[in-house]
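Here you go, one structure.
Shown here: the complex without one of its protein chains, the others still in place.
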């Protein structure tokens, strides 16, 4: 079979700061639609105040992740970004740059090669609810 | 030459919490076996309490990395994950989500384009020795 690319946009609405959303099922559906059985999928969020990673998606860890982000990158520091632009989200940008905007996952037998308790999540880091645009790019055969 | 995909599983046994293992040689061997001369390799660990990154692999930095993870994500905080599931590894999950489960590296002339003192490592973040399953997915020509 021939190598090909397949792309879909994924729109995700977030409820506000530190919302963590499981997007595994929606990515797996796109992989199925692509008919790519062997390759990779890159999930990329366009925007500088959201991030993508993997985590075991359960309420305890959602809460632990939120606390870790809040402790390591406090909101109540004075951010130069805010002083210049007045948008109160300097910490959001820094958190996003540390976690990163994308992930690339192998596809084998038309499935993501995730562990059983490993989900792909979008983390909203901005201070208000947002509608996020993700690009899901699949390459393979 | 034609674009193709090539996949191997890589099984890695870890000695316990904060073990850091150099997997560069094993990935390079898989690249050689794939006969792909130009492309990328994605290394992905299935599981939510291990991570992959690059580091200069020497004992001093292994120790410095272990200290940084312990300081930034303390074990002795109370984790909601533990309160729900009783498995004493909430910090392991959070550390793994920050570092990330995968890396994508270019292949040129059948070799990884790493720096001379830059190795690919698997970091065991769980609290017991584990047998880890990594997927090594190569795409290229």
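Each chain carries a letter (A and B) given by its place in the written order, and its residues are counted from 1.
The working rule: a contact is a pair of C-beta atoms (placed from the backbone, for glycine too) under 8 Å apart; a residue touches a chain by one contact, two chains touch by 3 or more.
Quantities reported herein were computed from a predicted structural model and do not represent experimental measurements.
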item: For chain B, the residues touching the chain missing from this view; value: 3, 38-40, 53-56, 58-61, 63-65, 67-68, 72, 98-100, 103-108, 113-115, 117-118, 139-141
item: Chain A residues touching the omitted chain (full complex); value: 2-5, 7, 42, 44-48, 72-73, 77, 79-85, 90, 93-94, 96-98, 100-102, 104, 135, 137, 139
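Criterion: only the chains that are shown with their structure count from here on.
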item: Computed distance of Cα centres, chain B from chain A, in Å; value: 19
